[in-house]
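Right, I'll just put the structure down here and ask away after.
Note that one protein chain of the assembly has been removed; the remaining protein chains are unaltered in position.
Should a chain be cited, it is by its letter among A, B and C, assigned in written order, with residues numbered from 1 in that chain.
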């Protein structure tokens, strides 16, 4: 794929900074963290419902909404996506080690 | 960053397929979509609380949990992350066009 | 108080049955369980945010929304509120007994 979550992160940052009155992202930033977190929670509810009620219908679209709003929340908190990915990488390694340790002959 | 969400997607797929009784991912897959979706919803609640109550404390960790469980749900529904990213790319372009169209002189 | 949750349950049932095109409740029923459950989830997100971000501001209003949508979901599933209260009563007694049993001299 050419498009990555990092690409979306850059677009979110750029639109947030634009103050463009036509931009949904800019408007969401203007409303602040509480509203952005609420939207994140709502998209999570819709993702959960799509997942259990009729997968895979709707799940691509709801997951996209969820990822977008997560990036908005992270930006509002001044957290780069790379920090979250570094945390995920760290856990993956730890889990790998734990799994290794727990198996007799590996 | 060296570590990407696509890397995590591969690890999730590999552990899901392993059936390793020590792997949290394998155990989550064995319990099925309803449990995975519940975990996704719970991590979203924790992300929302971290975002509004005490950002940025806890937000990196909760966002990591949320992304991981989203990848588990997508895998259970046989949806590749690239489909979600393609959807995000499409929307970004549409929004760009809409924003352009709505501004008189661009 | 004169007004009880049982009173609201009766009003919800009556409006659901009315098919009144002006009634929010009737419209919600027409859209079905998935939409009602989504609204329940969204109101829960708002209740959580009001609780952690700025209590008690907004918490009365969000709790009212949450209770109303819970009654809608219960009605759609043909579950009387009295069944839920009976379950709560049962647990309360069990917990009481457990607490008693765990204290040496009570």
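Just so it is clear, a residue touches a chain if its C-beta (ideal position, glycine included) is under 8 Å from a C-beta of that chain, and two chains touch if they have at least 3 such contacts.
Bear in mind the structure is a predicted one, so any value in this text is a computation, not a measurement.
Asks: Which listed residue (B:48, B:74 or B:88) would be found touching the missing chain in the intact complex?
Replies: B:48
Asks: Touching the missing chain, which residues of subunit C?
Replies: So the residues of subunit C touching the unseen chain are 1-8, 11, 20, 22-24, 33-34, 36-38, 40-41, 44-45, 47-48, 51-52, 55-56, 59-61, 63-64, 66-68, 70, 73-74, 76-79, 82-89, 91-92, 95, 98-99, 102-103.
Asks: Of the residues in subunit A, which ones touch the absent chain?
Replies: 41, 45, 48-49, 52-53
Asks: Considering the entire assembly, which residues of subunit B contact the chain that has been omitted?
Replies: 34, 37-38, 41-42, 44-46, 48-49, 53
By definition in this document, only the chains that are shown with their structure count from here on.
Asks: If you average the CA atoms of subunit A and of subunit B, how many Å lie between those two points?
Replies: 6
Asks: How many Å are there between the centre of subunit B and the centre of subunit C, using C-alpha atoms for each centre?
Replies: The computed centroid separation for subunit B versus subunit C comes out at 30 Å.
Asks: Touching two or more other chains, which residues of subunit B qualify?
Replies: As it turns out, subunit B has residues touching two or more other chains at 41, 45, 48, 52.
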